[in-house]
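Below you'll find the structure, written out as structure tokens, and then a few comments.
Of the protein chains in this complex, one is absent; all others appear in place.
Order as written gives the chain letters A and B; numbering starts at 1 within each chain.
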Amino acid sequence: MNYFSEAWTWLTDPLTWTGADALAARLTEHLLYTLLVIVVSALIAIPLGWWVGHTGRGRNAVVVLSGAARAIPSLGLVTLLALWMGLGLPAPIITLVVLAIPPLLAGAYSGIDAVPREVTDAARAQGMSEWQILMKVEVPLSLGLLMGGVRSAALQVVSTVMLAAYVGAGGLGRPLFLGLKTQDYAMMLGASILTVGLALVLDVVLSGIQRIVRPRGTAAL
Amino acid sequence: MTWILNNLPLLWQRLLEHLTLAAPAIVLSLLLAIPLGWIAYRYRLSRWLLVTLTGLLYAIPSLPLFVVLPLILGTGIRDSINVVAALTLYGLALMVRSVSDALAAVPAVVVDAAQAQGFGAWRRFWQVELPLAIPALTAGLRVVTVSTVSLVTVSGVLGLPSLGLLFTDGFQRGIPEEILAGMVLTVVLALVLDALVALLGRALTPWRRAVKA
Partner (left out) sequence: MRGAGPCREAFSRRAALGHVTRLVNLWVGVTGALYGGPVIDFQHVSKEYPDGTKAVNNVELHLEKGACTVLVGSSGCGKTTLLRMINRMVDPTKGQVLVNGQDVATADPVKLRRDVGYVMQGSGLLPHRTVLQNIQTVPLLRGEPKDEALRRAKLQMKNVGLDASMGHRYPAQLSGGQQQRVGVARALAADPDILLMDEPFGAVDPLVRAELQAELARLQAELKKTIVFVTHDMDEALALGDRIVVLRAGGEIVQDATPAELVANPANDFVRTFLGMADGRRTLEVRSTPEGQVVTDRFGRPLGVVGQQEKPMEPGLPA
């Protein structure tokens, strides 16, 4: 328990937050990286997932891809890219985008796929264009599952941003690796606790959003 | 390529080390998930509690968990028990839900019929409900297997021996072949274990193959 109080002392010390290697800056970096990665991968994965879901083309590829991507070790990818591209932000960002695309793709695709065929058929028969069917019927009905994908992507990214510091970028991994190198367990623990807290808060917020975006009248989807 | 050929024994050793971290976690998460999943399925309050708790577990980042666990378990920071424990927790997060959902998906008619024929609760669980839940369990365990094998590598940054060590070592010494070999081995190991789980699931459910044939 001694370590916890030390970690707590480190976490609550104003110097930790404002000093030369300010924790506030690390936290901001961590959040910014996460946001950047989610936005970039969403821009790639969501339209693609909607297209696959709406047209039914490439369905198997998406299923296989999102399964297989789980096997790729992110530490391997980030170190390999860092050797190739040099230290800094590009390697971790690319790694994280690769990591985030499969769950986002799966969320976007499976949401559309779960809309009952008779509903889209009826919408088409009433005279909606394919674009209107997608935007007015399929997308609203799929938001719950899509947010599920965003949530799991965001959690994975927040967790894996830690590795960015290993290849010379910022984020909350910085104090953790610094603590590891200097045998400062309080610092490692403090950074870890802060990251865990951040992830839990993010999870709660995103699950709240997931509940809100699910359209009323559709408990089942 | 020459690096790989010159270091085959090292690669083999790392692979075995990797397996000794991943396999216990996978097996443990299955074994623990069955009773926990049953409790979650049986009692509504515990279901809510277990699903919420394990859901939160899943949200906890792995590297920080590796760091925090030694304090709770009283182990050293480089003890492999931390990694097994952390990965078991992640496995549980997914499997408890899989088990309780799978049990809930067993048709009520079947359970009812078993009861009517005089199966007691214990027998009914082992001989009727659990076998019928195997396909869903297999699906859950496959996901756990693949992500566990991949997650073990993260422990490499703490210096624990596994395929992950090839990444940190290769990075520090600037040997891309070493990293690449580690990645390929990790993916291959994940896919092989995944195939084993899938085969086991098939072998245990002969009645499903009969229908498809």
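Operating definition for what follows: a residue touches a chain if its C-beta (ideal position, glycine included) is under 8 Å from a C-beta of that chain, and two chains touch if they have at least 3 such contacts.
As the structure is a computational prediction, the values presented were derived from the model and not from experiment.
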{"item": "Chains on display which the left-out chain touches in the complete complex", "value": "A"}
{"item": "Residue among A:39, A:122, A:135 or A:204 that touches the chain left out of view", "value": "A:122"}
{"item": "Interface with the undisplayed chain - residues on chain A", "value": "118-119, 121-129, 132, 137, 140-141, 215-221"}
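Assume only the chains that are shown with their structure count from here on.
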{"item": "Centroid spacing, where centroids are CA-atom means, of chain A and chain B in whole angstrom", "value": "21"}
{"item": "Residues of chain A that touch chain B when the two form their complex", "value": "3-4, 67, 70-77, 79-80, 82-84, 155, 158-160, 162-163, 166-167, 173, 176-177, 180, 185, 188-189, 191-193, 195-196, 199-200, 202-203"}
{"item": "Chain A-touching residues of chain B, taken from the complex the two chains share", "value": "55-56, 58-65, 67-68, 71, 77, 143, 146-147, 149-150, 153-154, 156-158, 163-164, 166-168, 170-171, 174, 176, 179-180, 182-183, 186-187, 190-191, 194"}
